[in-house]
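Take a look at the structure below.
Here the complex is missing one protein chain, while the rest keep their positions.
Then we have chain A:
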Amino acid sequence: MSESDMAIIKPEMMKSYIWLETSDGSIQQVEQEVAMFCPFICHQVLQKGAGSSKNNAISLPQKVNPAMLSLIFDYCRFHQLPGRSNKERKVYDEKFMRMDTKRLCELTSAADSLQLKPLVDLTSRALARIIEGKTPEEIREIFHLPDDLTEEEKLEPLKNTMDDPRIRLLNRLYAKKRKELKEREKLKSIEVEEHVDERSVDDLLSFINGRDHKVVNTSKSKKKNKKRKEHKNGTCKVSNKDSHNLHSKQRSVDETSSSLGGVSNLHNIEDDIFSRKAEFEDGYIDDEIDPALKEMLDREVEDFARRLNSSWVLSVGQERQPVHFSINGNGDTRRLTGPAARHK
């Protein structure tokens, strides 16, 4: 006598079962009320009419292996009974969560694919408790994860890809200006390369020209050295400060760029701008150096900025001036003097 036969004869007295097939091909049946606790199974039954017989078994997602399935159904079996008090459920949950990390991960994965949100919550919290308060190395040990971040990446926030066309335009403008500057200086330095000891404008120009690449390199290597040192301390506080120091020069650029329609994490841009800005700044520390060129660049940049419809002044040639900018052009500044105060 098959189950389904008996179900037809005495539906009130017989429990109905749902047939399920796990990833390894084994088929089992589970009480209906228990199985229906899982949204995934519920949908399958209601929408596709699956699970009514052995041949028509619901095939479960790959991540659900038999061991996890039985665990999940234990959970469902307990919780689907409406008569349980909240305290009972809490106590059960606490006990249920006592398992090793590997099983927790498997269980989370399985529960997620069955869309059993309360169980996912529970396991997530348990995993969070495991992670809490640990150093990265310890976490790696527990979860058997590879250490595949570079030193720099660990201490710098992620670089997001910039899709904003305005930023691309800005980049292009900078690239153009940079090329022009380089060309002009190359012309001049060809004449002055012999006069190494002369403290002249030309000398400084060639110095800049030679430094163009060095500026970027030294600042970057300074970055790396700093980071290596700081990383040994291993405190996040330090790394925050570190990035702050390094990015302080970029800060005004950051903020102005962020005002350009809310572009977030600009580290691609920032790196470019940083090296260019450093070049500009170093170049313009001494005002003898080609003020005409500086003027022109300033004007062009300003035009561009105005075209981008935000009032934005990039002060080149002076130490990071506080940058005030308005958003939406109606005079509302971002939270007062916070950024500005920091610069001072």
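Definition applied: contacts are C-beta pairs under 8 Å (C-beta built on N, C-alpha and C of every residue); 3 or more make two chains touch, one makes a residue touch a chain; residues count from 1.
Just so we're on the same page, contacts and distances are computed from a predicted model.
**Q** What protein name does the UniProt record of the undisplayed chain give, "Epoxide hydrolase", "CASP-like protein", "Elongator complex protein 6" or "F-box domain-containing protein"?
**A** When "Epoxide hydrolase", "CASP-like protein", "Elongator complex protein 6" or "F-box domain-containing protein" are compared with UniProt, the left-out chain turns out to be "F-box domain-containing protein".
**Q** Which of these touches the unseen chain: A:Lys15, A:Lys48 or A:Lys102?
**A** A:Lys102
**Q** Given the contact definition stated above, which residue among A:Lys90, A:Arg140 or A:Arg299 touches the chain not shown here?
**A** A:Arg140
**Q** Out of A:Lys15, A:Lys48 or A:Arg129, which residue would touch the omitted chain in the full complex?
**A** Result: among the candidates, A:Arg129 touches the missing chain.
**Q** Tell me, which residues in chain A touch the chain that this view leaves out?
**A** Counting only chain A, the missing chain is touched by 63, 101-102, 105-106, 108-109, 112, 120-121, 124-125, 127-129, 131-141, 143-149, 153-154, 157-158, 160, 235-237, 239-241, 243-244, 254, 258, 261-265, 327, 332, 334-335, 338-339, 342.
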